[in-house]
Structure formats: C-alpha cells, structure tokens
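Written below as structure tokens is the structure these notes are about.
One protein chain omitted, others in place.
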Amino acid sequence: MKAGILTASDKGSKGDREDVSGARVREILEKSGFKIVAYQIIPDERELIKKKLIEWSDGLCLPLIVTTGGTGLSDRDITPEATGEVLEREIPGFGEAMRAAGMQHTPYAILSRGKAGTRGKSLIINLPGNPKAVEENLNTVLPVIDHAIRKILGDREDCASLREKV
Amino acid sequence: MKAGILTASDKGSKGDREDVSGARVREILEKSGFKIVAYQIIPDERELIKKKLIEWSDGLCLPLIVTTGGTGLSDRDITPEATGEVLEREIPGFGEAMRAAGMQHTPYAILSRGKAGTRGKSLIINLPGNPKAVEENLNTVLPVIDHAIRKILGDREDCASLREKV
Partner (left out) sequence: MKAGILTASDKGSKGDREDVSGARVREILEKSGFKIVAYQIIPDERELIKKKLIEWSDGLCLPLIVTTGGTGLSDRDITPEATGEVLEREIPGFGEAMRAAGMQHTPYAILSRGKAGTRGKSLIINLPGNPKAVEENLNTVLPVIDHAIRKILGDREDCASLREKV
C-alpha cells in the first residue's frame, strides 16, 4: 500500500532542522507494510499544505497521507485548518482517540488539534510535530488504518476511474 | 414522545436488504416510551437525507429523529455530512461518547463518524448501520435523551409556534 508523508515545518523546509518526526513516521509505516512514495518538507503555509494534500490525493491517489507538524498553538501552526479545508469527510474519532491516548502521557496532548478524514480515495491523518507524540499518536490509530483504507477504496472503483470523477 | 427513524441504505431502499438496524432502533425507543410516528428507508443520497431531516424537523416537529447507516467510510457513506448541513446546533459529546463506548468493544468504532445536534425543536442523532453498534451506541446516549429533549422543547414554546418561526 502506497503512502505519502508531508512534514509541515518552517525550520525543516529551510534545512535548519532535521525532520526527525517525518523519519519516525516513515519507519513505523514501512514496518507496517506501507511503501512511502511521496515525502516532502514544506513551510507552515496554509495554501501550500492544501495544494500538496490535493496533489497527493486527487493527483497521485495515495491511499494514505500522513502529515506531521503544525497541529499546536504556535503562531504558524495551521495544518489542521489547511487539512479541514480539503477534507470531504471528517473522521473525528482519530483526533479524539489520539488526544485521549496522549493525555495518559502528558496533559499537553489536549492541545494537539490534528484532524483526519477522507478526500477522494485518500485517508489523510494529521500527526503532531513532536517525535515522541508522533509515535504515540500513530500507534494509536495504526491498528485500524488498513481497515479504514479498504473501506475507502471499496471494491469496484480504482484510482483512475475516480480521478476522472474528481 | 414522538420519534422518527430514518435508515440510510442503498440496498435497504431497493428492498435488497432487511432493515435490521432500523428495527433495532424502534425496539429500543419503544421500550423507552417513544412512539415511532415516522419511519423510512432512503438511499445514501446527501440531498435526500437533508430533505427528509428538514421535513421531519421543520414539518412534523418530531422531538427525536434517529438515523441509522451511512456513518462509515464506504464510498456512499454521507449521513454525517448531510446531517451537519441541517443542524443548527451541534452536540459533539454524543459522537465522542458513542465512539469512546464503542471502542471498548472494537477498535473500529473510531471510524464511526456520526453527528448529533438540534434543528428547531428536534434532537437529531446519527447511529451507525451495524445492528450491534446501533444497540451499543443508542444505549450509551439513551439515559440523557429525555433530559435533552425537555431542554430543547423548553417551557413556553410549543411546536406550532415554532413552525411559524421556522
């Protein structure tokens, strides 16, 4: 199963910070059998994040797109808003469950504002930027991701036929 | 107290599948003292679901409208989106509590995207399509439904006066 990892980080996009979280997502997803076919670090720009999500969903038809970064309260954190604008159907349970699980480790997990949902045939999930939180959050939802993707893909439609519709 | 049950199911609406979930909702609600005055199976069509919810709320002034089906991730699942567009006030706690309770039985409960809220004097609640999940979900919120309806109906306004306003 193909997946894409989108890291939202001003510092990372300028090469001022190593993308430890993106690497952590890759490691976990590859261990679960995913093949990472798209990976990019972009600055925390609403329109840029939206553009990339649309490209990977409508264009590349990736079954899974995971973002990391930009879910907090710093001035530039805007990933959930960008994501919310491109999602066609929200899955509120992902954010709820990740926050509930995270709060068993730290009360600050309450501040993580990540969204999840579908666009076309893509499952899109926001993860925080902190590497430890990334791991906790991703492991919380990992057991249901395969099932979710199967439901989204369905039986009859393939990516190409969808692309024509979108 | 009057209630309506709206089943969203492509197969059910064509008569290709028995509406076990709708029957389950009826059974539970009747046992709780509700009188089911409206019941319909419709296909998973966004505009059709919206139309029916508006009709039962603005037109019939039903204190309680329960939907079943269309809350998942299959291609045609669109009940929460249709519902969200007709709700005037969302009650996020219903979905949160139903998912949290459901996850004690199965991790897939995280994928149920049901919404709840008010329109006019109607309480509208989305339940999943799976009969077992329907039962678990409805029993989770049943203890507060009567109180919720009383709050929504208030003391002074009756349905007729509202209908004129809407």
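Each chain gets a letter, A and B, in the order it is written, and its residues are counted from 1.
To be clear about the criterion, contacts are C-beta pairs under 8 Å (C-beta built on N, C-alpha and C of every residue); 3 or more make two chains touch, one makes a residue touch a chain.
For clarity, every value in this text was computed on a predicted model and none was experimentally measured.
Within the set A:A109, A:V134 or A:I149, the residue that contacts the chain not displayed is A:A109.
Only one residue from B:A23, B:I54 or B:I152 touches the chain missing from this view: B:I152. With the whole complex as reference, residues 88-94, 96-97, 100, 118, 123, 141, 143-144, 147-148, 151-152, 154, 157 of chain B touch the missing chain.
Of the residues in chain A, those that touch the hidden partner chain are 72-75, 77-78, 80-81, 92, 95-96, 99-100, 103, 107-113.
The rule we apply is simple: only the chains that are shown with their structure count from here on.
Taking the mean of the C-alpha atoms as each chain's centre, chain A and chain B sit 30 Å apart.
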